[in-house]
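Missing here is one protein chain; the remaining ones are kept as they sit in the complex.
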Amino acid sequence: MKNADLKRFAKQNKSEIGVFALLVILFVGTALASDIFLTYQNISSICSGLSYYGIIVAGAGIVMIMGGLDLSQMSAMAMGVVLGGQVLLTEIPGAPVYAILLQIAVGTVCGLINGLIISYVKIPPMITTIGTQYIYRAIAFIVVGSQSFWIDNKVYKTMGFGSFLGIPILLWIMLVTFIIVALIMRYTQFGQNVYAIGSNEQAAKLSGINIIKTKITAYTLSGSLAGLAGVLWMAQLSASKPSAGQGQEMLPLAAVVIGGVALTGGKGKHIGIMFGIMLLMLLANTMTLMHLNTYLQQLCQGLILIIAVVAGIKKDRRQLDI
Amino acid sequence: MSIIESETKDMQEIILEMKNISKAFPGVQALNNVSLTLGKGEVLALIGENGAGKSTLMKILSGAYRQDSGEIFFKGEPLKDYSPAQAIAKGISIIYQELNDLPELTIASNIFTGNLPRKGPFIDYKQLKLDSIEAQKLVGLGDLHPFERVGELKVAQKQLIEIARSFVRDADIIVMDEPTATLTNTEIDVLYKIIREFTAKGGSVIIITHKLEEVFEIANRAMVLRDGCNVGEWAIKDVTKDQLVQAMVGRELNRDNALAPRDFGQVALKVENLSTDFLKDISFELREGEVLGLYGLVGSGCDVLTRCVYGAEKFDTGTVTLPGGCVGLSKVTPGKSLEAGVAFVPSERKMEGLLLDQSVRINTTLSSIKDFVKNFVISFSKERENAQQWVETLATKTPTIETEVNSLSGGNQQKVVFAKVMNTNPKVLILNEPTRGIDVGAKAEIYHIIEDFCKKGVAILLVSSEMPETMLLSDRIITLCDGAVTGEFVRGQYTQYDILHAVIGGDEK
Partner (left out) sequence: MSTTNSKKNQNLKSFLLANTSEVSIFILLIILIVVGSLISPFFLNSNNLSGISVKFSYYGIAAAGCMMVMILGGIDISQMCVLGVTVMLCGVMDRAEFCAAAMIGLSLLFGIAAGFINGILVAKLKVMPMIATIGTSFAWRAVAYLVSPTPISISNDFMDVIGYEKLLGIPVLLWIFFVVIVVIGFVSAFTPFGRKVHVAGSNASTSYLSGINVVRTKMIAYTISGFTAALAGIIWAAQLSSAYPNAGVGYDLLPIASCVIGGVALEGGKGSLVGVLIGVLVMVVLQNIMTLLSLGQYYQLLCQGVVLILSLALRGAINKRKQRA
């Protein structure tokens, strides 16, 4: 019986186990190849990137498990970063609290708009969120021009550079958020509805799941998490600028796909998604350590995305060759 | 009918009443003033041919469709503008004909979708596991692990999971649309048992079925629909099988439609040892002018087999010899098959047979566009002429040849499909459910078209889920069960029982 359980576990977690193995191999390989890799500084630089991208992919994971897509997260984050930055600059008492709340609120509203367009106007998620990606980014730029602002605030600084029990606070925030999201996905009716919609939307509808409500909630959550990621981003970079996250729009998608979520939805777990983003951050670090030029890194990212997606496509005998 | 109504009222309290329901789809009136009543604790059999409107009526009840006119009363209260979710919440649960499983999710999640046991706000997986085992035992699947993925189960098991799902919902009414199509006899007995338990507790069941034996086994009352209209309803004790058949068909099956005996020509299509992971070593020959019927239950592999022969799906081993000696390896594509003279009418007319948002003209020349090309340019005048000709030859009812096929009725749409395949001058024609969702009149016309094909020496491979149709049209019938051939029957040398026996595998009692 135990053996059967183990077998089922292995079968149902094939992709997660695969990514984890890849992660370990890359980690060990880089550690052996580079002396700098295991230094405190290098590891903590990986961790800081991991912190805000981790939160973003947690959100991307929700919508993608649902069979949707959110390409506007980075822009929503930037909008939050710009507006939050403006609040911090006023230096009114309690500014950091307002700024944090505002950033999350901005992300939430952005996500809500996506959700409303997708579920009520019925424009495909890809097109909707690439459209809003442009719109949110433009608004961020229009608010402040292309200026960037130096953020010098105690609360944000502590968040960005402090540590607790030897682990950066940023990482704590990310881990807690990620675990909460993972728990929501597994242990709430909402989370299971998301899986059901991703698996077969028609069937989910017929078995009484409120599709529109679930979709709007998922996209809103994705936006909120993007807003929260913006808080960490600002804390870590001590800056507020409208180009935050620009050019990284596909990173969450790649991480989620690598983490074992099918583009068609229904499948995948947040633990796998976590491995996925860790793998990508590690890879980026490895490339930097190898002194690869940024553009080459970007090229690699594009290729990795394509390879991950291609590898994730299952050929079905019944599928027509179209 | 009024007598029956008053009788039911005396006998039991009425839980559901659907009054004068009408519903039209583009080009077809699916339901016309249909009424239905259902008593508490009653099993009502809803019967009728394909396209009679049974599934549409039930989809209206479930909230998936909205009626154009008519009212629904549930427990005496009017029900208006509700969603499937609200229907379920009120106690109306439906098992659909098409499988509605969530393949990536576990058995337990499938059974309890939208209604998972909770402790506070959180799902209680321990409880879920226990509940699921309980529900699985109900349908005889107690030995499967509740956290197995449904995508890995067999079709019959999936169907049983669906059934379990609607029984755990605390429903007052359960509707089953062809629940037994994929089940074996033992599994059907389990189903009967739980239906009886359910009605004994005061639940009501509407069962849609093709199998009349089933009606007499389980139902209290039968209601017949034909072409979207009420034809009649009877208490089971007062009706015979023949009466029901007569009501369903509307007339005696017209035996004149059967094709006259002919001499068959040479072998036009030869399939040898064709196997996939599902189909098992299938061989047969088809001669010019012959109609070969493939018959089996849902999931028996008839459809898959025709798709493999046509090249729409890949097969692993075996050969398909097309007309002209062309040997089809598993690299055959529909394009190559058409070139060799094999044409295909798919069962899913709207999804695979037509371009719904394009004109009759474009659909007609879809497979033969290269015949209309002159100097690299499409000759629109020739194309229009051709389309117009087919509209006249087949008496297709369409305003113009530029009308989108979307707005035609099912029968006329199917004529457009036939025009498309006829344009390729096929030597072999594969027909999948050629009359599905078509009214009786158009059916006869389609039969005539098929007959014309035969007279011209075209070899026809026919798949139809309607046994009378298969028996009527086929010179020879090959039965399939679970992907293997279980019998071969020549016209006039078999009984209906022989075929039924063969399609369930032959050995089972």
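The chains carry the letters A and B, assigned in the order they are written, with residues numbered from 1 in each.
The rule we apply is simple: contacts are C-beta pairs under 8 Å (C-beta built on N, C-alpha and C of every residue); 3 or more make two chains touch, one makes a residue touch a chain.
Because the structure is predicted, anything quoted here is derived from the model rather than measured.
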Which of A:Ser51, A:Gln103 or A:Thr132 sits in contact with the chain that's absent? A:Thr132
Where B:Pro346, B:Gly411 or B:Gly437 are the choices, the one touching the absent chain is B:Pro346
Pick out the residues on chain A that sit against the missing chain. 117, 121-124, 126-128, 130-135, 137-139, 141-142, 145, 250, 253, 263, 293, 295-299, 301-303, 305-306, 309-310, 313, 315, 319-322
Of the residues in chain B, which ones touch the absent chain? 310, 312, 333-335, 337-339, 344, 346, 351-358, 362, 366-367, 369-370, 373, 376-378, 420, 424
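In the analysis below, only the chains that are shown with their structure count from here on.
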If you average the Cα atoms of chain A and of chain B to get two centres, how far apart are those centres in Å? 44
Would you tell me which residues of chain B are touching chain A in their complex? 62, 64, 83-85, 87-89, 94, 96, 100-105, 109, 113-116, 118, 121-123, 125, 145, 147-149, 165, 276-277, 304, 312-314, 333
Can you name the residues of chain A that touch chain B in the complex? 4, 8, 12, 186-189, 192-193, 195-196, 198-200, 202-210, 266-267, 317-318, 320-321
